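Below is one structure. I have some questions about it.
Every protein chain but one is kept in place in this view of the complex.
As written, the chains take the letters A, B, C and D, and residue 1 is the first residue of each chain.
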Amino acid sequence: ATNAPIKIGVPGAQSGDLASYGIPTVRAVEIYTEMWNAKGGVLGRKIEFFAEDESCKPELATNVAAKLVGMKVDGIIGHICSGTTKAAMSIYRDANIVAITPSATSNDLTDGEYPNFFRAIAKDSFQAVTAANLVKDLGLKKIAVLHDKGDYGKSFATAVKELVEAEGVTEVVLFDGITVGAVDYSAIINKVSGSNADAVVYGGYHPEASKLVTQMKKSNNDIPFISDDGVKDNTFIQVAREYAEGVYATGPEDTSSNKMAQEAIKLHEEKYGEKPGAFFLNACAAIESLLKAIEIAGTTDYEAVRKALQTNRFDTTLGNIGFSETGDPIGVEFKPFQVKDGVYVEVK
Amino acid sequence: MSNKVLEIKNLLMQFGGLKAVNNVSLDVNKSEITALIGPNGAGKTTFFNCVTGVYEPTSGDINITQPNGKIVRANGLKPNKITELGLARTFQNIRLFQDMTVLENVMIGRHTVTKANIFNAIINGKKTREEEQRIIHDSYEILKKLELDQFANEFACNLPYGAQRLLEIARALATDPQVLLLDEPAAGMNPQETISLITTIEKLKSEHDLSILLIEHDMHLVMNLSDMCYVMDYGKLIAKGTPEETVNNPVVIKAYLGEEF
Amino acid sequence: MSNIEILKKSAINALLGVLLTFPITVIKVNTIDREITWRWYMILLVGSVVFLISFLWIKQLERQKAGVTFKFKESKIGQRYHTTISKPGVLKSVLITALVLITAIPFITSPYTTGIITSALIYIILGLGLNIVVGLGGLLNLGYAAYFGVGAYTYAILNMNFGVDFWVALPLGGIASALFGFIVGLPVLRLKGDYLAIVTLGFGEMTRIVTENFDSLTNGSSGIAKIPKPSFFGHTFGSFGSTRYIYLIALAVVILVIFIVWRMENSRVGRSWVAMREDDIACESMGIDLHKSKLTLFIISAAIAGIAGVLFAAKNTFINPQSFTVWESIMILCIVVLGGKGSVRGVILGALIIILLPEYLRAFQQYRMLIFGFLLVVMMVFRPGGIIQNVRKVYKIEGDLTNE
Amino acid sequence: MDVGYFFKLLLSGLTRGSIYALIALGYTMVYGIIKLINFAHGELYMLGAFTGLIIASLMSYAGINPVLSLVVATIVAIIYSSAYGVTIEKIAYKPLRKSQRLSALISAIGVSMFLQNFVLLFQTSDFLSFPNLIPDFKFLKPVENYLSSAQVLIYICTALFLLGFTLLVKFTKTGKAMRATSQDTKMAQLLGININRVISFTFLIGSAAAAIGGVLISSQMGQINFYIGFIVGIKAFVAAVLGGIGSLAGAVLGSIVLGLVESFGTGYISSNYEDLFAFVVLIVILTFKPDGLLGKSQKQKV
Partner (left out) sequence: MLKIDNIHTYYGHIHALKGISLEVQQGEIISLIGANGAGKSTTLLSISGLEQPRSGTITFDGKELNGMTPDKIVSLGITQAPEGRRIFPGLTVLENLELGAFLRNDKKQIKKDIEFMYTMFPILGERRNQLGGTLSGGEQQMLTISRALMMEPKLLLLDEPSLGLAPIIVAQIFEEIKRVNRDYNITVFLVEQNANQALKISDRGYVLQNGVITMTDTGENLLKNDEVRKAYLGA
């Protein structure tokens, strides 16, 4: 049984409106399995992965989780959305399987309920601190806080609002949720300018962010735009192009100097003919950590792997990271970035 | 004049500028057959629609005498209420429940005279089962009377046109009406079929103690059946009398029957 | 058409298919590096797939035109089946065996299979509920998922705040949802056809939006997690056991709902709903109160959805507004129409297809939803009335069988 | 309250409304002819946008002048969306003409799913930036903060389509054939009308409108992905119903009302409930006018 392949489950949204967040993860795992298998696999065993689509629907996630458990996978990279992760986690826990998500950021996930849960991304409340500090450092007096009504965007926005208000220097003049997928955002932009805000803080993902930024700038409403790591994504710059200039976003430490990240991106471009999408680097870090942990543990045994994950640090596309007792990443520091000449550079 | 079952006074129905029914008064007497005739577009069907609640008349009075002698004013009531008051109708353009069987079409007609509600249905107690059996039985009896029993389990839409007309009558009859309103029951029937329809209607009338108001262009049927005849033209009543009087009335001949008749 | 002709036609179709899909399949632009990838091999791929499909498609259409439809009853197996089944006692024993087998499923298959079949059971309940409005009443409801959501949230919220147990929540979910159905029903009484459809869609979306924004009650888009699975007189099961347990509960509810629907369908009230679907004006003239009928339909179908919702919440232990979107409503509608509007057996089959098909199409990986969409079209084109066409009940007339 | 703010919201509402209208017009045309809620209509818009993007990119990488690219890209997008529209009708709807309407609706849903995943698979799941193909109009310089050239083009196209479709339906022979076909296909055939051609033609122009919408709206928004059709499709459908399905002017009016409600709702209350306002207005209007704003009464004579 020792040379049976190691099985990794990759559940996530691979169809439907959130497919663009899930597919990059599948690709990351694919690239890494090929890479590792080329080197001879882990513990002399080949790696196999199983991508399972749940369209970010909790009810499908439970089915997918049961399926993966039934297949006796040795680890999970996923799920993608916080909702599906919440729905599936107890199933993995009861089956003693570790799961590392590249993207589920909800705070509740690491409240200690799931010892088998890890994430290669910082939780929502974490980055809000960075964003709130940025607001302070930029000396903003009045801000408008917007979000996409989603789990992630809304908790980021709420956290920023609370932090800023606690500070007492900056006033939140507007707090509102926008509709994802709307064809036009001029009404909310008018509302922002009507509120006389000095800046916009936005919680959500890059598609809406780029629409907002583009429309704001097109109507000469050029106030600072501050957002989260859902926006600190190259796709954002690619889509918003010149309008992305000057946008602030919080995100994990700069990876442009990270060799592994560059390598992974290159492999992706070669294999798929396009730049990787959202959470690709997080997914790379997740799979890398998992494989290395198995290697260190010398077995796929649950307790051993979990220990290995919690007690070691791993060189990944996100830098040198480790995992806390609750599963939150260590070493994934959040820094403010700004788009300058078409790339995100750290704000010092 | 206590034998009026249906009394309509000065009925007016306006569509925009058009007075489709203009100040028409008409009585239906108990156990009589009253005919309403007139040229095409005279307003006969519209008159029916007002009486049965499909349209709300612009003005006028519709009074229905209940079996207990009470007179109910029926203006503006919804069609289902009017049916409950004992008026049942057929449609000029056949409106059967196409995808239901012939028997079921008639069973629907028994709706007003039965009671089972959802809870009864689910529990399906003895009473409910008996009622259901009774509905089936009664409906089948009515089909037999109209010689439609051979089609009982056919879909209504597969019936020949003439049989569909009869089924309309059967369905109306199933509501146990006092007054039956028939809109061109003989349309699309050949003379032979019309003759048997005449017998059928007479039979139904006596067996069910019905009063009938009918619209028809087949004068043979009108002459044979009706006790009283009203003639409409351009929304107005232009004549009223026994069938014989009517066919000899020059006004009616000019407007409706033509010289040849 | 001869085979050669069909082949020729398919070849032309393949060519057209290639032309039509050319920009999307062959050209891929990279807007960042301003590069273009030409994937010429796609022509071959698309061409051969279209050719194959077109051939089968035309063949089947020809067969249907010639009136060759497969009729189970007339086939050899079908006849044997019918003669066997009509033997006294046989039907009963077949049904009992089936029931035993179905009950045994969770004990002989994997939790995954049990899980998806439980999902399918929940969707059977939903399908049956929607079938009452759409199939029997002929009222198109595009917001059905909202009722479902109300049921699920009723359990989740009551449990979160008051620790209400599953068994208490089960009827409460139905009642809450019925109340909601009543509220939705009121303003739509006068509406017909697609206007009704769009208003129900509107209500569905409104409900979702409110759920998303009413943080203090519903926890907003974060959803409600850790909803307890049902207990058995205080006894709780492990993850495996509770999967089985929920399956059995869902099965029981399905059987109950089938029974209720069946009783209603064949009653005076059920008949009046069908009549309303067929012709509302004539129906009213038969003394049936349309408003009352419509309201009753809405309320009952909502109650059924509400119960399904409670089950759903208990099965998944987590719910968020994402599970109750228009898309869900549409899928439930697919179940009803695909299976055969108005037919209970059809709805059961429809739910099994709509829920299990995408699961078993997982083998096709990323092509799964593509194939699923395509199969929906195929099934409708070749079986437009649904898989099981509804037949009206044939009533036996007591003491008068001579005429038959 | 602040008048300037009011006007800004008004303008936002009009823009959003005319975007909906551009899609809703095609929706209504198709609905009018075969009484089918064509769920795949939004997908035709999406395909138009993708085709437009591909062609425009091909041309711009070849160094061709942007205005010419815009024109060619739009034309190719129109051709392709129309071809898709007509093909869909032939494959998925035509065999269902005699069946219940619901069956065709499910078929349409299948098509919609198929097309979304088709583009997802063969193009990308990610968002693509859509080049700004529309040149800045000089005459808009003074009001550029309020009105972009894309917006102006969208207004103009909506107006032109409304006018064009209305004239077509009301005054041409084809239009008469369309109206006859929509009310009774059998009878239309008995009068010598080739209903297949009429229906195809309707899909063709409806899809063409969607394609133009796809190119223009995407230029204005600056990004596309395979899913953009679904939401817009639903909104356009709501707008069309609000205005009275089958009525062209109704589709535009419904769209504008929807756009304005959403805009003012956002501006004066909260964008959290933007869609909620839209649906509340829909329900209120339909409660009082069950046939939509400009719809013909469905009341039939018996």
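Methods note: a residue touches a chain if its C-beta (ideal position, glycine included) is under 8 Å from a C-beta of that chain, and two chains touch if they have at least 3 such contacts.
Nothing here was measured: the structure is a model prediction, and the numbers come from that model.
So which of D:67, D:156, D:191 or D:269 would be touching the chain we can't see?
In the full complex, the listed residue that touches the missing chain is D:191.
For the chain that got dropped from the picture, name the residues of subunit D it touches.
So the residues of subunit D touching the unseen chain are 173, 176-177, 179-180, 183-184, 186-196, 296, 300-301.
What residue numbers in subunit B mark contact with the hidden partner chain?
15, 38-46, 92-93, 158-163, 184, 187-195, 217, 219, 255-258, 260-261
As a working rule, only the chains that are shown with their structure count from here on.
Report back the single chain whose CA centre is most distant from the CA centre of subunit A.
Computed centres place B farthest from subunit A.
Just curious, how far off is subunit B from subunit A if you go by their C-alpha centres, in Å?
Distance between chain centres, rounded to whole Å: 72 Å.
Could you please state the distance in Å, as a whole number, between where the Cα atoms of subunit B are centred and where those of subunit C are centred?
Computed value for the inter-centroid distance: 42 Å.
Roughly how far is subunit C from subunit D, centre to centre by C-alpha average, rounded to an integer in Å?
About 29 Å, centre to centre.
List, in ascending order, every residue of subunit A touching at least 2 other chains.
If we look for residues of subunit A contacting two or more partner chains, we find 15-16, 149, 177, 238, 274.
For subunit D, what residues touch not just one other chain but two or more?
117, 124, 128-129, 272, 275, 302 - these are the residues of subunit D that touch more than one other chain.
Could you tell me which shape the graph of touching chains takes: line, ring, star, complete or other?
Graph shape here is other: it fits none of the named patterns.
All pairs of touching chains, please: list them by chain label.
Final set of chain pairs in contact is A-C, A-D, B-C, B-D, C-D.
Please name which positions on subunit A make contact with subunit D in the complex.
For this pair, the touching residues of subunit A are 15-17, 19-20, 23, 149, 176-179, 181-184, 186-188, 190-191, 194, 206-207, 210-211, 214, 218-220, 235, 238-241, 243, 274, 277-278.
Quick one: which bits of subunit C touch subunit D in the complex? Just the residue numbers, please.
16, 20-21, 23-25, 27-29, 31-32, 34-36, 42, 61, 134, 140, 187, 190-195, 197-199, 201-203, 205-206, 209-210, 213, 281, 326, 330, 333-334, 337-338, 341, 366-367, 369-370, 372-377, 380-381, 384-386
Of all residues in subunit B, which touch subunit D in the complex?
Contact set of subunit B toward subunit D: 45, 49, 54, 91-93, 95.
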